[in-house]
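With one protein chain held back, the other chains of the complex are shown just where they sit.
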Amino acid sequence: MTPTEKRQRFRAILNGPRCVSPATVFDALSARVAESVGYEVGILSGSVCAATMLAAPDLALHSLTEFSDQLRRITRASNLSVFVDADNGYGNALNVMRTVEELEHAGVSGVAIEDVIMPARFGSESATELVSVDEMAGKLRAAVAARRDPALLVVARSASLKSEKTASAVARAKAYAATGVDALFIVGMKKLEDLDAIRAEVRLPIIMGTMPGVKREELSARGVRFCLQGHPAVAASVKALRDTYAHLYAGGAPEDLKSKIATPEEMSRLLGEDNYRKWRANYLH
Amino acid sequence: MTPTEKRQRFRAILNGPRCVSPATVFDALSARVAESVGYEVGILSGSVCAATMLAAPDLALHSLTEFSDQLRRITRASNLSVFVDADNGYGNALNVMRTVEELEHAGVSGVAIEDVIMPARFGSESATELVSVDEMAGKLRAAVAARRDPALLVVARSASLKSEKTASAVARAKAYAATGVDALFIVGMKKLEDLDAIRAEVRLPIIMGTMPGVKREELSARGVRFCLQGHPAVAASVKALRDTYAHLYAGGAPEDLKSKIATPEEMSRLLGEDNYRKWRANYLH
Amino acid sequence: MTPTEKRQRFRAILNGPRCVSPATVFDALSARVAESVGYEVGILSGSVCAATMLAAPDLALHSLTEFSDQLRRITRASNLSVFVDADNGYGNALNVMRTVEELEHAGVSGVAIEDVIMPARFGSESATELVSVDEMAGKLRAAVAARRDPALLVVARSASLKSEKTASAVARAKAYAATGVDALFIVGMKKLEDLDAIRAEVRLPIIMGTMPGVKREELSARGVRFCLQGHPAVAASVKALRDTYAHLYAGGAPEDLKSKIATPEEMSRLLGEDNYRKWRANYLH
Partner (left out) sequence: MTPTEKRQRFRAILNGPRCVSPATVFDALSARVAESVGYEVGILSGSVCAATMLAAPDLALHSLTEFSDQLRRITRASNLSVFVDADNGYGNALNVMRTVEELEHAGVSGVAIEDVIMPARFGSESATELVSVDEMAGKLRAAVAARRDPALLVVARSASLKSEKTASAVARAKAYAATGVDALFIVGMKKLEDLDAIRAEVRLPIIMGTMPGVKREELSARGVRFCLQGHPAVAASVKALRDTYAHLYAGGAPEDLKSKIATPEEMSRLLGEDNYRKWRANYLH
């Protein structure tokens, strides 16, 4: 699939009737695994990028280059449509333009820009401080203008419900929607009423996390088209690694791990060995 | 630990009495997990780099830059001494010099250069064709000369037992040892007799894989100081990812994964959140 | 301009009636300067990449990643159609596939793969040893197959005239043309007779260097559409740098350099300051 085709597929999901969840992916191999299971959409967040590439917490410590290089490895290796949480766009509105340019070049399908002040301000006690509505609107207009492929989705991510009242979150949603973005990504949603309030004013597709006790159908009925489920895949990989390392470190035999690891056949399929065998026969003989 | 201290620790292991096995690591996070279990030495092979960064088989498709950038991420995030299998050194003896320079800069502790022709030759039917003894000796002398930190270990890796007779393997081992390398890495060893034959002529520490039915003590008694166990950690991560993805893709609840994933506390420890909290208090307030 | 449009423009030149020369470019700024003068096509060779990025001679010491990252910077900053000499494609036919993939992603318009053995073989006394016709044909077929954008030009570069007879060069040209490449790049051409001999058998557009005493019209009449003039731009930059450094190092005043440096107005134009001023007004206020 071309980057544009991947974007159109993701666009169709956001504009369709269902609420879909992506697979958290963090390198080429994890993307292949997700694809092999049936996933069509993957996600790489800033937090997962920081965890896997820097072994660091989610504090905006990685660079745009590190993020986009890793994304290129992921989009290169799979046909997943990849949605990314690009934090605050790595600076001001001019940096947002470069961020969109680089991530589009990396082949991603959708880019979310958030209204949180990042990195954390000096002296701040709050975990979630927001830029002004005007500043965020400027960044979003910049993001939309910087897009070259019209199929690329630009998404406004807002953390307003974490630190502001519902009315303020609704006002932000309206202002962001007016900039021409393709979807709203609302974090910190705790009540369906808040979703309803936003939905009453803005008709864009909604991206959000799961809400405890709320069914997928309730979300899709309210325009939620993309529902994030956290990043258990990373934590599952960590547990598997730890168990494997602990077993071997304690002197356990590699053979005893058989039931806990992918088979050589699965690895071979994931790494596309058949393709290489064919290419080798065609071009190296 | 400084890069030199990491190298000295790895050197002490190779010059010590025990036979130690490394943890296969492939990104910053996996290195942290291995370290948390107690490992002091990690390994990144060309095959694991290709699998995780390119989702490709072990065909010399990644570049030296991709390999060394990933290694830097690993050495940056952990105190592991990292041993690398640098394939054939990415070209001829001049390329070997640059390979050693870049990998030393990336902070690795030991670099193995192999005598296999890579990438595969046009028309070749064999999986393992070797360069001449003279060519390999030139590459090894180049590697030794290119080292800036005398603590860095340069290792001669030979696949001679895969495609040549024992006598030839012994002759290669002797010739390679004469170049000033710090250890021999013998692949394809199937009989202790071959190990004894090499050992009779060369006193360098030996690196090799496990041999079915042979105990670690039998290896250490014969000068094997570093014993590779394949890369089950990668396959374990793949299985965990696949199981997680499959569960979620089928509509399973993220909460049901609890027993299969690392806890938030473990993730926090692995990502060094305490350090960042301290730095935040010290420098951001 | 999109990458495809840049490729179509380069394709039109190769399929047109004129013989055009490219500007040697080596970073984003040099590309902007070339464009400001009127150039539509730029070139980055392996030798220029090695000189500017590694300060090393043309010995295949840089990696595909270094080459493609630098090309991306160049194509990002300008509308030049960029033609690249990708040496031997960084390995065997499988590496050629990756090379084409990465360079296409970097936005280049044409990729030349050469039939010289690179890096230099152990023990070789000759500067120019060639791979077999069959091996090179396999690499070219692999390159053509790896192309995703049909507008990207794949070019067969041959050094046969440097080390083989004319008949052999003609035979190679025919075999290479049969693989589906878009043009032939012949190096080491010393006589128009050789060009005529090749031309009699192959109708593809020809790329070559200048020949002393031969006019551009004589070349274009023989199907030469792209004529390289060496890389004086790099040497001119070096001389300007050396003169500037020497002046200042000797205690000369910066002001005395005025006639020898670009004006602030030219620098501002080259760096697109007007665009940023406009974006700043639109999105940061």
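Observations on the model:
Going by the order they are written in, the chains are A, B and C; count residues from 1 in each one.
Operating definition for what follows: contacts are C-beta pairs under 8 Å (C-beta built on N, C-alpha and C of every residue); 3 or more make two chains touch, one makes a residue touch a chain.
Since the structure is predicted, the reported quantities are computational estimates derived from the model, not experimental observations.
Check C:8, C:168 or C:210 against the missing chain and you find that the one touching it is C:210. When the full complex is taken into account, the listed residue touching the unshown chain is C:29, out of C:1, C:29, C:117 or C:214. The chain not shown here is touched by just one of B:142, B:219, B:233 or B:261, and that residue is B:142. Contact with the chain not shown here comes from a single listed residue; of A:25, A:64 or A:198, that residue is A:64.
Along chain A, the points of touch with the absent chain fall at residues 59-61, 63-66, 90-95, 98, 119-123, 131-132, 134-135, 138.
Residues 21, 23, 26-34, 36-39, 50-57, 59, 73, 76-78, 120, 122-124, 210, 229-230, 232-246, 248-249, 254, 257, 260-263, 266-268, 270-273, 276, 280, 284-285 of chain C touch the missing chain (whole complex, contact as defined above).
Remark: the residues of chain B touching the chain excluded from display are 2, 72, 76, 92-94, 96-97, 101, 105, 138-139, 141-142, 145, 148, 276, 279-280, 282-285.
FYI, only the chains that are shown with their structure count from here on.
Among the remaining chains, the Cα-based centre furthest from that of chain B is the centre of C. Between chain A and chain B, two chains of identical sequence, the interface residue sets overlap for the most part, with shared numbers making up over half of the total.
Centroid to centroid, with C-alpha atoms defining each point, chain A and chain B lie 32 Å apart.
Within chain A, contacts with two or more other chains are made by residues 76, 276, 280, 284-285.
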